[in-house]
Every structure is written in C-alpha cells, then in structure tokens.
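Everything on this sheet refers to the single structure shown next.
One chain of protein is taken out of this complex; the other chains stay put.
And then chain A:
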Amino acid sequence: MSNQSSQGIQTLLEAEKDAASVVQEARQYRTQRLKDARSQASKEVEEYKKQKEEEFKSLESKNAGSTENLQAQVDKETEQKISELKKVYEAHKDAVLDKILDRVTKVNPELHRNLRKLES
C-alpha cells in the first residue's frame, strides 16, 4: 500500500513540477515581452528622430538658400541706390557749389538789434 501511495505522490509531484515549469515559461514570456516593448519602442523612436532630423536639415538648407538670395538682392539694391546717389550728386553739385560760394561772399553788415545808432 505504501508503495502505491509513494508512487502516487511521485506522480503528483511530477505533475506539480510540470505545472510550475509551464507557469515559469509564461513568466519568462512576460519578461521577454517587456524587453521587446522597450527595444521596439526604442527602434520606432530612432526612426522618428531620423525623420525629424531630415525635415529639419532640409528646412535649414532652404533657409540658408533664401538668406543668401536675400543678401545678394539687398546688396544689389544697395549698389543701385549708391550709384543713383552719385548720379544725382553729380547733377546738382555745381548748383550747390555756386550757392555756397554765393553765401561765402554775401555780407550784410547790420547793427545789433539791441543797439541804437549814435546820433552825433
């Protein structure tokens, strides 16, 4: 009889062991899943970051291009304005010079307004 019961207990113990390993396997699966979550998330994030970086780079290069264009345009406008300026100057120069020389030689001597002419 005791042989039978010890055999029975043996069987039960083995069944327990198998059960435990099934559960253990499930738990390992869970751990693995968590790791997968992290690694997959990390990969997706990398992708996203790369995409964003490319977007940003293309925006930057577009900006750099437009800045250069703007600079060239501004410079050209400035050059234009300066040459316009010089032309106008040359056109008016003589007239202004005459005006200045005129005033250099213009004298209008008068008594200070607070004074009165002395009558002798």
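The working rule: contacts are C-beta pairs under 8 Å (C-beta built on N, C-alpha and C of every residue); 3 or more make two chains touch, one makes a residue touch a chain; residues count from 1.
Operating definition for what follows: contacts and distances are computed from a predicted model.
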(request) Mind telling me which option in "RBR-type E3 ubiquitin transferase", "V-type proton ATPase subunit E", "Transmembrane channel-like protein" or "AP-2 complex subunit alpha" is what UniProt lists for the chain we can't see? (result) "V-type proton ATPase subunit E"
(request) Pick out the residues on chain A that sit against the missing chain. (result) 4, 8, 11-12, 15-16, 18-20, 22-23, 25-27, 29-30, 33-34, 36-38, 40-42, 44-45, 48-49, 52-53, 55-56, 59-60, 63, 67, 70-71, 74-75, 77-78, 81-82, 85-86, 88-89, 92-93, 95-97, 99-101, 103-105, 107-112, 115, 117-120
